[in-house]
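Below: one structure, written as structure tokens.
Here the complex is missing one protein chain, while the rest keep their positions.
The letters A, B, C and D name the chains in turn, as written, and every chain counts its residues from 1.
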Amino acid sequence: MTDATATNGSGAPGRPRKSSLLTVDDRTRARNRAETRFKAYGIAAILLGLSFLLVLVWSILSSGLPAFSRNVVSLDLTVTQEQYDAAEEQMFKTAAYEDLLINSLASEMGESVNPESIERILGSSGNTLRSYYTANENRLGETVTFELPVSSRVDGYFKGRISREGQANSSFLTPEDIDLADEMREEGIITTQFNWQFLTGVEASDDNPVAAGIGASVVGSLYMMIVVLVLSLPIGVAASIYLEEFAPKNRFTDIIEVNISNLAAVPSIVFGILGLAFFIQFAGLPRSAPLVGGLVLTLMTLPTIIISTRASLRAVPPSIRDAALGVGASKMQSVFHHVLPLALPGILTGTIIGLAQALGETAPLLLIGMVGFVALKYPGTVSEGFLDSNSAMPAQIYTWAARADQIFYEKAWGGIIVLLVFLLTMNIIAIVLRRRFERRW
Amino acid sequence: AVAQSRDNVQIAGSSTVLPYASIVAEAFGENTDFPTPVVESGGSSTGLARFCEGVGEGTIDIANASRPIRDSEIETCAANGVDEIIEVRIGYDGIVFASQIDGPEFGAFEPSDWFMAIAAQVPVDGEITENPYTSWSEVNGDLPDAEILTFIPGTRHGTREVFEENVLLQGCEDTGAMEAFIESGMDEDGAEEACMTVRTDGVSVDIDGDYTETLARISSNPNGVGVFGLAFYENNTDSLKVATMGGVEPSTETIASGEYPVSRPLFFYVKKAHIGVIPGLKEYAQFFMNDQVAGAGGPLANYGLVPDPELADTQALIENETTMSEM
Amino acid sequence: MDDLRLTERSVDQKATKISAKNVQVYYGDTHAIKDVDVEIEDKTVTAFIGPSGCGKSTFLRCLNRMNDTIDICRVEGKIAIDGEDIYDKRVDPVQLRAKVGMVFQKPNPFPKSIYDNVAYGPRIHGLAKNKAELDEIVEKSLRRGAIWDEVKDRLQAPGTGLSGGQQQRLCIARAVATEPEVLLMDEPCSALDPIATGQVEELIDELRSNYSVVIVTHSMQQAARVSQKTAFFHLGNLVEFGETGQIFTKPEDPRTESYISGRIG
Amino acid sequence: MDDLRLTERSVDQKATKISAKNVQVYYGDTHAIKDVDVEIEDKTVTAFIGPSGCGKSTFLRCLNRMNDTIDICRVEGKIAIDGEDIYDKRVDPVQLRAKVGMVFQKPNPFPKSIYDNVAYGPRIHGLAKNKAELDEIVEKSLRRGAIWDEVKDRLQAPGTGLSGGQQQRLCIARAVATEPEVLLMDEPCSALDPIATGQVEELIDELRSNYSVVIVTHSMQQAARVSQKTAFFHLGNLVEFGETGQIFTKPEDPRTESYISGRIG
């Protein structure tokens, strides 16, 4: 010590000796400022991230919540056997049922009402009637009360999406129709209720936008996520374990390693091209099937899971491995008993992020037939669920967002809310597990 | 057990046709005992590419297209064994020019206005220069003094082609720029190309997404003018107002009569070999082109399709399964 | 015991460097240190002895607030350095630790080169004006840590690739490089051979001329060799504290005696 | 030296347990062990002594192929246990390590409960038929590791929350729980107080009646107390190997002598 200062010549650099602990010296003050700054950056980063989240969630909620309510017309209807037979005769049967509805409502509203107005106010409910009566022929001739959704315009008017002025030159709704709708609402014929149909319903065309629901595609996404989870987690973890713990360090494993990181950068649509070529054209799996979607997304998710798993395996201190090997555990046992549990938080993080990505991905689905107008019924059996044509939530949202009628825009945001809820539910288990396995050593 | 064979009709192709096809598919499922067809989107190109992959269960039955099939595509199809194709024209799609409802009053456009506003090169005082205009009023005194900002379909859209030919090229000829180009030493093709080349200085923005994106852009740019399909515009009259083109108001009637200059036919193509193999395929085509569906007053027209005046011919064509080569 | 210390102080005229009063330490519900009072003098080597698990490391870690990093650890009582309460709100633990250096029981070199391991402290405290000065500090510290000869040719090799004893000496070198006023050493020679131990003991002796050193050791001989004062801990209690000679020759507490003579553990 | 061993063997009638021939170890380019020949006998305690960094741990780790886990480490030569080459392709290192247990220089408990730390080996080797037997093994091992009294009330507490010496004893307990035929102990008492050290030495003595123990130590006294044979390493060479008494009283090599008398490091 003494000779250090001696060789340095003038007064020793650094801390003045014998300083008080209670007064912070200049250098420490500067370092503490740096510390404060550093910490502030951290807080700022978190706050920034959270505020972005807040803004996004707020805009999602404000645009999407209206999708969860709907306006319905309550209507007592009597369909006679003759009317039924006549309608079933037609080629365009549902249109015939629609006419029945319109006429009935028009007569209920009084002479002065233009049936065309009623037509514009009511959504297309012909199919609702038809399926009801074909299933319950015994109710023919009786009076049945139906609650049928109003048309998307009227719905939009009641939700404030559409203004009266805006309809001035629209062929879909006239100011008179709006007056009539207001009147019907005052009379209690039109009421607002929670839109279960949105949650349980299936895709509908632009002809019947109010009926469109996210339900079937939730099921599609669910089946895809099952495939992704069941395949990508074990395969990803197994591949990481091999690469990190067992692989001899040679050219071949380097190639695998680079390959995996590279796969992460492959645009998702290219996975769609691959899926189309391999799973559909080569392996002969059906188009638009959640199974194929799940397989494609599995390939897409694998790199994410592998990269995060490897990073966390690598972070486990070697002394733990030594300890296990030292008592005569095999490499396999040391990995599965000690290293893997310690790496679990990172694995779960990778899984959460990978699944989130897979759940929200549309592009690869475009090529394997899950984007468009699909998913018309719920699967009857489990295998049907995997193999039957279905869509997925992001695909549904994507197609809705591109549709002309603004109610679809609302539904798209509503779909995003459902997707996020789905995502959170899916992640909660992983997050809870992760919290249990987090520890420092 | 026996492998399940496919029992629903599979359709893919143009996203412009998608809404119409899905309306029909839905109604077809509701009104018949056949399962509802699956209609995929993804563009005319992908649809036709898949259509031409070959015949058999693993390929699609119908391709939707917002343009006629090309000869090169027909050749590829034939090479893959798809030699019998039934072409069905379902009607017309009008292309309209609309702007924000609270924005400047554009009122009436002429093709020449558009050419002068967004072509890369225009003749100014007889000389060909880089397009100097920044305001519509500089192009045409009748137009408001609003910054030029247009949102036109990206080069990969079928609409773009129609826009280029019926608006830009037309405008090019109307303004005499075409001649000026030729005079300046270009050959005819070169001049046409020059007519249809759009400036790249940010005044005209290519939209690669769909009309929703154009709408979103217009709502954040009061001066913006966008190109839309008629159906899309009609669904959004409360945020958009439309301008006339060549003095004609776009509507189902003016388009059907051919008065309105910018419209294009929409198609779907049926793989004849699949008729009789895939249940419901022919029935779907028939249902689609039925008067009650594709005719005036039907759901397609309600949504914005301009019905084909020659609907009856098309119906006969489907009935007889007449392929393109037989016509 | 109090009288003892008084007489001793009057003899050597040394100031109290660290004074601990009534210190209690808990790990969750375990009471690891019970009611310890001790005064550590400046320019003195104090040895902590006692059976394994009696709380030596725990108490040592209280002296530079390293216990702050253990969530479940709670310290009560008063510890003052140069009369200033180190658990005072105004005290910056960073400054405290710069003043009170520490060598840990388990060698923990950073996953960096040997050079960077040693240069780390001087760098953050700004003890060197330039690279040459830093080189000098590193060399001197490694020499004092009795490891220079073994590593001088591989200063850029990772510190984690050293043998156990080398790592321990590297950590000693790292600690002295920051020139602390008090050096806490938790079994610094446990992995060292006799010769290296001798060198480290020489270092401790050298340090004593300017600083205060606290050393935890299991070797009575070592305690006797290097320390002037010795504290004997047992089951969390400070059983006896006094001049080393005194403790080893005529311990007051029967437990001390039996520990020294090898009867209790 | 050879003669020495021969005579010794004829006296004790003990079989060779481990024989190493011409062993070379490299870390990358560093030649850490040079040409070592050694024969370790059954039912004997062999001590490895030598200055820090001379290669004791490295050689020890060769004996149960723990060096396999270090990428840059390369072992040459022949090491045989019971006459079987342990570097043979057909040898399963796992079985080898079950047979040749190890206590590491730096205590490395698993981040699990104390109980699970000890029970791990017996579990994977199927040494217990049921829970009760396992409990018994755990208790017995902890007792042998001289730590039972300190931890019996907190068997479910994490092993990483123990004091340094306790961790070391826990690792000893963990190693003996699998009942290896050879036990390699790398400075097992470095963090232990004299009493605990005494207990561990007793354990070693007890183990000797059935097994072979190799212990690395820096304490000559300990080597003299517990071992029958001693090997002295210096700069990677095995300088001298022979009966402990012989080595400590009349070493043949001048280096050994100067190390024992405290002159070289």
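In the analysis below, a contact is a pair of C-beta atoms (placed from the backbone, for glycine too) under 8 Å apart; a residue touches a chain by one contact, two chains touch by 3 or more.
Methods note: contacts and distances are computed from a predicted model.
As stated in its UniProt record, the chain not included in the shown complex is "Phosphate transport system permease protein", which appears among "Fe-S cluster assembly scaffold protein NifU", "Inner-membrane translocator", "Phosphate transport system permease protein" or "Phosphoribosylformylglycinamidine synthase subunit PurQ". Shown chains touched by the undisplayed chain in the intact complex: A, B, C, D. Only one residue from A:P345, A:G369, A:G385 or A:G414 touches the chain missing from this view: A:P345. Checked against the full complex, the candidates A:E137, A:D179 or A:E438 give a single residue touching the omitted chain, namely A:E438. What chain A contributes to its contact with the hidden chain is residues 31-32, 34-35, 38-39, 41-46, 48-50, 52-53, 55-57, 59-60, 234-236, 238-239, 241-243, 246-247, 254-271, 273-274, 276-278, 284, 299, 302-304, 306-308, 310-312, 314-319, 330-332, 342-343, 345-346, 349-350, 352-353, 356-357, 359-360, 362-363, 366-367, 394, 397-398, 401, 412, 416, 419-420, 423-424, 427, 431, 435, 438, 440-441. For chain C, the residues touching the absent chain in the complete assembly are 64, 66, 69, 93-99, 101-104, 106, 108-112, 120-121, 124-125, 158, 160, 171, 174-175, 178, 180. For chain B, the residues touching the chain absent from view are 1-5, 7, 14-15, 41-46, 48-49, 52, 54-57, 65-67, 70, 72-73, 76, 80-82, 149, 154-158, 161, 200, 202, 205-209, 213, 216-217, 219-221, 273-274, 276-279.
Definition applied: only the chains that are shown with their structure count from here on.
Across the two candidate interfaces, A-B and A-C, the one carrying more C-beta contacts is A-B.
Annotation for chain A: no residues touch two or more other chains.
In chain B, there is no position where the chain touches two or more neighbouring chains simultaneously.
Here, these are the chain pairs in contact: A-B, A-C, A-D, C-D.
Across the interface of their complex, chain A is touched by residues 4, 6, 8, 10, 12, 15, 18-19, 21-23, 25-27, 29-31, 35-36, 38-42, 46, 53, 58, 60, 101, 209-212, 229, 231-232, 234-239, 287, 290, 292-293, 299, 302-304 of chain B.
Those residues of chain D whose C-beta lies close enough to touch chain C in the complex are 27, 49-53, 55, 57-58, 105-107, 146, 150, 161-166, 169, 186-187, 190-199, 218, 220, 259, 262-265.
Taken in their complex, chain C has these residues touching chain A: 81-82, 84, 86, 88, 90-92, 94-96, 98-99, 122, 124-129, 133, 136-137, 140, 179, 181, 207, 210.
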